[in-house]
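A short worksheet on the structure shown next.
Note that this complex is displayed minus one protein chain, with the remaining chains in position.
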Amino acid sequence: MADKSSDDGGPGVERTITLTDAVVAIAMTLLILPLVDAVDDGDLTDVAAVWAENGELLQSFVISFLVIYAFWLLHGNLFSRLAAAGRPAVRWLSMINMGWLLVIAFLPFPTAMIGRELTRVTGPLYLGTLLVLSTLTLAMTGLIHRAVGLPLGLAWLTTAVFALCLLVSLVSPQLGLYLLLLLIVAGRLEGVSAARRTRRGAS
Amino acid sequence: MADKSSDDGGPGVERTITLTDAVVAIAMTLLILPLVDAVDDGDLTDVAAVWAENGELLQSFVISFLVIYAFWLLHGNLFSRLAAAGRPAVRWLSMINMGWLLVIAFLPFPTAMIGRELTRVTGPLYLGTLLVLSTLTLAMTGLIHRAVGLPLGLAWLTTAVFALCLLVSLVSPQLGLYLLLLLIVAGRLEGVSAARRTRRGAS
Amino acid sequence: MADKSSDDGGPGVERTITLTDAVVAIAMTLLILPLVDAVDDGDLTDVAAVWAENGELLQSFVISFLVIYAFWLLHGNLFSRLAAAGRPAVRWLSMINMGWLLVIAFLPFPTAMIGRELTRVTGPLYLGTLLVLSTLTLAMTGLIHRAVGLPLGLAWLTTAVFALCLLVSLVSPQLGLYLLLLLIVAGRLEGVSAARRTRRGAS
Partner (left out) sequence: MADKSSDDGGPGVERTITLTDAVVAIAMTLLILPLVDAVDDGDLTDVAAVWAENGELLQSFVISFLVIYAFWLLHGNLFSRLAAAGRPAVRWLSMINMGWLLVIAFLPFPTAMIGRELTRVTGPLYLGTLLVLSTLTLAMTGLIHRAVGLPLGLAWLTTAVFALCLLVSLVSPQLGLYLLLLLIVAGRLEGVSAARRTRRGAS
């Protein structure tokens, strides 16, 4: 049914963006629920006990929140480029955006898993989910950049970092998560490259 | 109280669309909660155990997510046709949209049910919910198409597929769910028919 | 801090409406969570058992969904009258809207209560919540109608029905809930009176 949306009016780019923003906001906020549920158990009078009980859940909350926010920024960049180029209809974009939303909505599940226990099953599942999300974002980037006449640049870097983290997490899930910090480097490199592109496009 | 909205200003089409998009986004995202809750139990160090624990919940999550997204696309098509025709007020539309939202908000419940156990009670309940959702969408399509002067075309096909799935699920709930794949065929046929109509209308 | 919003820019009517629509949509959709949680228990192979387990939760879900939707319609009517009159700033309105949102966000709690057990405590608590919501809506109606120069009309009728239901529920909670059906009559009377007013205002 998704295909029709391009031929046939469909919810349009504006409603797609509204839905995307809403799903992102909800997914971000639902990440706190495992922590809220955990409040029922354990000792609330001792700092060390509270941290022991909730520390890992907290870390997984923060990581996933930041990851979703970062992907939302990327999504925003893409759709504002599309708007700037005055080309709202891109074949397959609606389809890929659907998958992207599905993965965003799914993310609270592996987040809760690594929050409970980081194992060689939950670590790779979490990082694999992020790799899928990143690949879908890359696919959107490819489609949109081709449509508006921009090169792909270093957009694949983020995806490469997630792939590396996934591979490492099969051996050491903890190290796999730490390597997510490489995303900051990747993001900066991509940002520099994108900004240069934009300036060149503007001149 | 719903009727007044057409006579009396009311929240207007725009706020109705905002509310619809928000309810859709939230319902989609709440579908993950049974999975998040299930994280507390079971072994997280063995892939097979994780799948055995969560596989069926996962499938029900994905199916319901896609179903809600597909209905949201249909809803978007309808309201963009209405907007294109410059005819925002359709009698009973606000009422039917209310029912539509109620069913969307309700869907996480039968989804959680089939995710726990697919039986001759939960299967038909789930598919019956989808049949109601589809019937309401068909009713909206009928009202809007009449208002903007479009034929109904094959819009009833989706509803017929859900009715078939429901009937089959009374005997074999598993087969009833598999038959949902017919929706892809139905969607494509409807899409072709709608696109043809749109092109004819445009020329 | 609320008062400042009128003197000092503040989030503005548009963001207030967005927030209202979002809170309404979320509260509506969260109503299903007690049902989703109840899926974990009980027999899912027998229709009678499923109904016995969930029937009352279901009824409370449907009632609260319809109530929230109806109040959202009333809210929409009010704010579209305000917009039509080109008078966005009304003293105390932002304050009352805050209270209105608080009660909407609170509603899932008494809803879950009557869904578990309808007693002479939970029934009046639920209906009392609705009475507060209705009183706040009436206060908004009064402020906005005075600002745009409309009479109050029968706007107090809904509130009177809730007050009656609350009183009855102190004796028989079940009857108190049934009397909510009087809202349909009240809504129709208010609608007729409002429509007449609007037409007179337009001529």
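Going in written order, the chains are labelled A, B and C, and every chain counts its residues from 1.
Everything below uses one rule, namely that contacts are C-beta pairs under 8 Å (C-beta built on N, C-alpha and C of every residue); 3 or more make two chains touch, one makes a residue touch a chain.
All values derive from a computational prediction rather than experimental measurement.
Note that of A:G12, A:G76, A:G128 or A:G142, the residue touching the chain absent from this view is A:G76. Although one chain is not drawn, the whole complex shows that of C:L33, C:A83 or C:L189 it is C:L33 that touches it. Screening A:G12, A:G128 or A:G187 against the full complex identifies A:G187 as the residue touching the chain left out.
The omitted chain makes contact with chain A at the following residues, 17-18, 21-22, 24-26, 28-33, 35-37, 39-40, 44-47, 50, 54, 61-62, 65-66, 69-70, 72-77, 79-81, 84, 183-184, 187-188, 190-191, 194-195, 198. Think of the hidden chain as still there; on chain C it touches residues 1-5, 7-12, 15, 18-19, 22-23, 26-27, 30, 33-34, 37, 94, 98, 101-102, 105-106, 108-109, 112-113, 115-117, 119-122, 125.
Here, only the chains that are shown with their structure count from here on.
Rotating chain A by 90 degrees superposes its CA atoms on those of chain B, with the angle stated to the nearest 5. Chain A and chain C have Cα centroids lying 36 Å from one another. Across the assembly, chain C contributes 22 as residues in contact with two or more other chains.
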